[in-house]
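Left out: one protein chain. Kept in place: all the others.
The block that comes next holds chain A.
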Amino acid sequence: MKKAIRKPRESKWFARQSLRSQYLLIVLGSFLFIPVVMPIVSVSYIVFGNMMNGNPKDDLKYGNASDVRAMWYAAAAEMEGKSTPQINLRLHELKAQYPEASIFWVNSAGATELELPPQAGIPDLWMPSDAVAFMKKSVNTDPYTVVAFMGKDNAHSSFMVLQMPRDLFERPATIGTPVYIAIIFTMFVLFVTISILFFRHIQRRLLHLQSAMALQDEHGIPKPVELRRTDEIGGLEAAFNGMIEQLHISRERQLEEEALRKSLIANLSHDLRTPLTVMSGHLYGLREEALSDRGRNSLSIVQDKVSGLSELIDNLLTHTLMTSGRYQLSPEPLDVLRLARESAAGWYPIWERENMEVEVLLPEEAWVWNVDKAGFQRILDNLFQNIVRHASQGGYIGLFVEQHAGRSALVIADRGTGIHSESGAKGAGIGLVIVNYLIVEMGLGLETDSSSEGTRIYIYERKK
């Protein structure tokens, strides 16, 4: 069941799910904010400002211009039937109320009665033209000027004038500026914050993915990650999950193959050994029969070959198991000299049968190496087997200890014709391959010193 890993999204220029698009939106927002957001801010400032402050006049000292004008008209109307000193008194009061204001009044005869404070350019006696010129000059200028005729309904010809600096009626323009700066600054901070959050989010998801890849289950395969989004990182996560699925499938296949191989080895072993067993049984039976010398000779050769074949099968299967990692070594501190003695004791009858001289000179002290017991025995067995098979004509096997290249080494010596000239050395190959594998796996070292006089094999502990 093959499942295609999702292809990476072919990047359209703008796709809602793309990280590029998302970031473009953020950048675009930050560019648009000056022409679009600024006016919005201004308008909303005014609207909200008015709403917040309720009556804008509250900000002003005397209310706005029309309030002052209404006040001035009312004051003029109150002057009905008042004497000049009374009017003067009242105007003094008003001056006290509005200290920034300039006040004067002109009676019905056209004479200027009071100037608070005294002002330049005010005629003592007003001609109609003066009045017109004054009015004309005062329209829409600073100071703001109010002219009110006195008396009820402001019907008299005497009039009073109030002049006030216009800025008293205007809201100070400087109030808005820091607000704008604050808003721009806020927007900038917002933009930076959003960018940082955006990238942090990406970074966090990537780190999450990374840690998910590092985490492994008991088979050394990472667990699948949860898919949250469908953007590029989401695609990466999906691809990652697909890869894990593939790993699981291949792992299962590998286990199946391993089991198959193991049962194949077992069956092969059985199938190969069964005929060999039958053959050796019948060969044994033949020995009991009357045979010529030639027949006996042939029989012993065949018997030899049958046992050789059996060993070969054993080594071949062991080697297969080792290379497929099925041969588990569990090293422990063991006295290797004792193991060597026990192994040699087992081999002794065979050496005797081959009429070999056996020289065992192992000290009684313990040499504790960290080795796998069965593995170490196998090394010795294969080496001894090799000597019996290929160097027995030397008639000697020696087992002793020696200092070799500064290390204490176990020495196995024979007086055969040397490895390179040994007959059928090729056949012994796999046994020695197993020896070398075990030597390496157990952290030991092996050196061979071979000549036509014989072979010496040094085994030493590599660690230390």
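The rule is short, and it goes like this: a contact is a pair of C-beta atoms (placed from the backbone, for glycine too) under 8 Å apart; a residue touches a chain by one contact, two chains touch by 3 or more; residues count from 1.
One rule holds in what follows: contacts and distances are computed from a predicted model.
Visitor: Can you pick, from "DNA-directed RNA polymerase sigma-70 factor", "DNA-binding response regulator", "Hydrogenase formation protein HypD" or "2-oxoglutarate ferredoxin oxidoreductase subunit alpha", the UniProt protein name of the chain not displayed?
Guide: "DNA-binding response regulator"
Visitor: Which candidate, A:D124, A:E342 or A:E447, sits in contact with the chain we can't see?
Guide: Only one of A:D124, A:E342 or A:E447 touches the chain omitted from view, namely A:E342.
Visitor: Check each of A:P35, A:G285 or A:G325 against the chain that is not shown and name the one that touches it.
Guide: Here the residue in touch with the unshown chain is A:G285.
Visitor: Out of A:Y327, A:Y396 or A:Y437, which residue would touch the omitted chain in the full complex?
Guide: Among A:Y327, A:Y396 or A:Y437, only A:Y327 touches the chain that is not shown.
Visitor: Write down which of A:A65, A:I233 or A:L276 is the residue touching the left-out chain.
Guide: In the complete complex, the chain left out is touched by residue A:L276.
Visitor: Residue-wise, where is chain A in contact with the chain that is not depicted?
Guide: That gives, for chain A, the contact residues 262, 265-266, 269-274, 276-282, 284-285, 306-307, 310, 313-314, 317-318, 321, 326-328, 338, 341-342, 344-346, 348-349, 358-366, 374, 399.
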